[in-house]
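One protein chain is absent from this view; the other protein chains keep their places.
Note that the chains are named A, B and C in the order they appear, and that numbering of residues resets to 1 at the start of each chain.
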Amino acid sequence: MVDKTVASPEAAVAGIVDGSTVMIGGFGAAGQPGRLIDALIAQGARDLTVINNNAGNGETGLAALLKARRVRKIICSYPRQADSWVFDQLYREGGIELEVSPQGNLAERIRAAGAGIGAFFTPTGFGTLLSEGKETRVISGRPQVLEYALPADYALIKAHRADRLGNLVYRKTARNFGPIMATAASCTIAEVEELVEVGALDAEAIVTPGIFVHRVLPVRGRAV
Amino acid sequence: MVDKTVASPEAAVAGIVDGSTVMIGGFGAAGQPGRLIDALIAQGARDLTVINNNAGNGETGLAALLKARRVRKIICSYPRQADSWVFDQLYREGGIELEVSPQGNLAERIRAAGAGIGAFFTPTGFGTLLSEGKETRVISGRPQVLEYALPADYALIKAHRADRLGNLVYRKTARNFGPIMATAASCTIAEVEELVEVGALDAEAIVTPGIFVHRVLPVRGRAV
Amino acid sequence: MKRLTRDQLAARVARDIPDGAYVNLGIGLPTLIGNHLPVDREIFLHSENGMLGMGPAPTPGQEDPDLINAGKRPVTLLPGGSFFHHADSFAMMRGGHLDICVLGAFQVSVRGDLANWHTGAPDAIPAVGGAMDLAIGARQVLVMMEHLTRQGQSKIVERCSYPVTALECVDRIYTDLAVIDVVPEGLQVREVIEGLSLEDLRRITGVPLLAP
Partner (left out) sequence: MKRLTRDQLAARVARDIPDGAYVNLGIGLPTLIGNHLPVDREIFLHSENGMLGMGPAPTPGQEDPDLINAGKRPVTLLPGGSFFHHADSFAMMRGGHLDICVLGAFQVSVRGDLANWHTGAPDAIPAVGGAMDLAIGARQVLVMMEHLTRQGQSKIVERCSYPVTALECVDRIYTDLAVIDVVPEGLQVREVIEGLSLEDLRRITGVPLLAP
């Protein structure tokens, strides 16, 4: 019987090696997989490239991972926030590399990696600092920029409910990057609020089919 | 109050002019908007370019539209079927132009049109007859073909339930092309089995948000 | 002459948003517009983190950390609203489906170039979010800003000195002094606040303005 649930946060993040590229879900705190990030900090992998919309808030979650100096480079759309002091300091002292991608390009590049699209042309960013040095071309009368797929070794995401097959549903705006990151990583690890029986999730409403999910860490439910 | 429902099939297809590009949802009969196609035949627009996965089955629906000689060109992935005799005859006598696109490229080109992506590179079709004359390039070690977005003037789709705002849910595999075609047309017209009150559809399970839908033709429910 | 207050400016923009419109209100000043939408119109607010049909802030104590807007503040969802993931949300923005977006700005050029994401200061940490996607994607891009910087310089300029967000994207500029359309011929004044003459507006703005 297929069972993707894991018994502990340690088991969830086992095998993540130094130098990995790790997507971390969430938009601010909503959808941020706090337990998985804490487990990753404890696990010790370093020299990571992290893909997230932001660059950490306050001192917990992604910010704590940065503070532990495990992240060599961050790819995001909006690092600077009122409470991004951990990142800000690292950045100013040269302790982290930053790649800023317009938010829609970031999302689309992640989707492209999951969908087998090598690259795509988009009008977003044309004529700006963020497309400097990039290939451009006019398509249907609009100048567009070539952006490449952005895959990862691991995706750490948070969902609302899961079954043992890895099917996932999310909750409200905590959905954000979870469904696309799940498709773009070689190994997708989902922290979920509740584990339910197979068949309990509506086939019409499953957002992430189990094919995209490799490990499920339930906070509540059967496996806890 | 916003109300996208229309009172009749005639009203649903009003304004479709000769020469329009029309997406028609469905995979075979599942998800095919039969009432809208019949109304389009009655409406009389001709010289149409039709985008569908197939090229009609039997003598009804899309096949009837072809038989009425309203279609100048069809863009599809799989025209030839056991019961595609209407298309087959038209094609053999030179009465219709055919563009065959691999099914995944067709779907992705439709999505791209809805998502503001001008073109994308995909490995599908590389080295085959269907990529002859197309731009290619090796990305991440894989040869890929450049495919362009495929927009339309109208999309005729079928859904299961709708509200007056145009929010849609589908039923089982009848979902197929509906959600992506809805995003790719200037005017999306949905034939729906049931009209429900605003708020009756689960916000987590709405597949096509109302922003993509311009007219709703309910077969049952309030507006009938 | 009495400049519009921020709330007056928000109400002025809100007045132009028609019934049935799908609208994204950018972070910062444009968020205020949400408080001034005419109650007799059904207007659908999009939030780029993945929501259509966004409602007002919840009553205190009813905040849900999973239900936030693009500014990461607690909000609500109206009946008929829906949730979707980030790629779908940005497809909605980039694919030309939003009728209107309203953005704040540092500068707008006479051609409608927009600068609103980066001051260009050498020590600034770049952060763009969804600004570039909205600027190229919405059918109408409206800018809402103060006419002058704190130093009294016009934010409507011949050419943006700050790094641009997108080129030739702005359709209309609402400021505390005027409403100005970007048209092929240049900048076309539509309204000037009471007590300010067109000549005064021209002098303050410092770039050619076509008469209403």
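FYI, a contact is a pair of C-beta atoms (placed from the backbone, for glycine too) under 8 Å apart; a residue touches a chain by one contact, two chains touch by 3 or more.
Model, not experiment: these values are computed from the prediction.
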Study note, to complete from the structure: Shown chains contacted by the missing chain are A, B
Point to revise | Omitted-chain contact residue, chosen from B:Ala11, B:Ile41, B:Ala68 or B:Val100 | key: B:Val100
Revision key, fill the gap. Where A:Gly114, A:Gly127, A:Gly178 or A:Pro218 are the choices, the one touching the absent chain is A:Gly114
Check your understanding: Of the listed residues B:Thr5, B:Thr21 or B:Thr122, which contacts the missing chain in the full complex?
Key -> B:Thr122
**Study point:** Contacts of chain A with the absent chain, listed as residue ranges
**Key:** 1-2, 111, 113-117, 163, 165, 167, 183, 198-199, 201, 203-204, 206, 209-212
Revision key, fill the gap. Had the left-out chain been drawn, it would touch chain B at residues 27-31, 53, 77-81, 88, 91-92, 98, 100, 102-105, 107-108, 110-111, 122-130, 170-180, 207
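Just so it is clear, only the chains that are shown with their structure count from here on.
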Practice item. Determine which of the two chain pairs, A-C or B-C, is joined by the larger number of C-beta pairs in contact. Key: A-C
Exercise for review: Sort the other chains by how far their Cα centres are from that of chain C and give me the top one.
Suggested key: B
Exercise for review: Please report how many Å separate the Cα centroid of chain A from that of chain B, as a whole number.
Suggested key: 32
Check your understanding: Approximately how many whole Å separate the CA-defined centres of chain A and chain C?
Key -> 29
Review point. If you average the CA atoms of chain B and of chain C, how many Å lie between those two points?
Key: 34
Study note, to complete from the structure: Listed in rising order, chain C residues that touch 2 or more other chains are 77, 83-84, 87, 90-91, 93-94, 136-137
Exercise for review: Could you list the positions in chain B whose residues touch two or more of the other chains?
Suggested key: 115-117, 203-204
